[in-house]
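First up is the structure itself, then whatever we jot down about it.
Only one protein chain is missing from this complex, and each of the others stays in its spot.
Entry: subunit A
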C-alpha cells in the first residue's frame, strides 16, 4: 500500500524546433513521493522538457502516461486537471494587479455564478503565502516585488489546487539565502506530503541536498539517471559537461585548496 508507484512516465519523447533537436528520445519516470532534479548545461533541453510536462509544448513523438494511463498534455488546463502544476524561470504576471489576483489569475474563486469572491481569494492567498514563510503580502502590487519575491508568488500559484506533481524550473535562482532555505525546505515538505517534484536546477549542492534522483541531460537526450546517494559531484559534473571524471576531480581539488579556510595550526 505504502509502496511507491509510478506517477508519470515519459517514453521516447522528442521535440524538434526546425533543425534543432530540443528533445531526443527522452525516457523519464517519476515515482510518487519523489524529488527528481533535472540538471544539464544551457541548451540541454531542460526547459523544453518542463514545457512538455506543463502542457505548453507538444512533443513530436513519444508518449506520456500519468498513473499508467496514456494522456495528451495539450494545454496547461489539461495538465492541471491531471494534477500537474508548474512554475517557470521568469514568471509572467499582470503588473497592474495585486499578488492575490495574480495567484488566482484565470481561476478566480466565485460566489454563486458570477460574483468574484475577493475576500475568499485573499484568505486563501494569505494561507498559501504563509506556508511559504514569505513576507510577500496578498494585497501588495506585483510591480513592487523583487525577483525573489516574484519567484515565491509563482511557487505559491502552483500550490493552489493541491497538485500531485509540481514542476519547478529553477526555483531558487535569484532568491536570497533565507528564501532559498524556505523553498528547499518546502520542497522537502511537499515530498513528505506524498507529492512529487520535478525540479530543474543549476545549483548542484542544492540538488544533492534534496533530490532523490538526478537526471542528467545533454544535447536534448537523457544521458544518465542516478540515485542521489549513489553518485558524486564529480560524476554528475563530468556528465553535464562531457569531460572525463578525472579532469573534474582535479579541478575540484584545485578549488578546494584555493578556498581559504582557517585550519588548525594557522595563526588567527
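The rule is short, and it goes like this: a contact is a pair of C-beta atoms (placed from the backbone, for glycine too) under 8 Å apart; a residue touches a chain by one contact, two chains touch by 3 or more; residues count from 1.
Note that contacts and distances are computed from a predicted model.
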| item | value |
| --- | --- |
| Chain left out of the displayed complex - its UniProt protein name, from "Protein-glutamate O-methyltransferase CheR", "Chemotaxis phosphatase CheX-like domain-containing protein", "Branched-chain amino acid transport system permease protein" or "NagC family transcriptional regulator" | "NagC family transcriptional regulator" |
| Residue in contact with the excluded chain [from A:29, A:76, A:109 or A:188] | A:188 |
| Residue among A:12, A:68 or A:139 touching the omitted chain | A:139 |
| Sole contact to the chain not displayed, among A:20, A:77, A:105 or A:209 | A:209 |
| Hidden partner chain, residues of subunit A it touches | 2-4, 31, 33-34, 119, 122-123, 126, 133-135, 137-140, 176-178, 180-182, 184-185, 188, 192, 205-210, 212, 227, 229, 256, 259-264, 266, 268 |
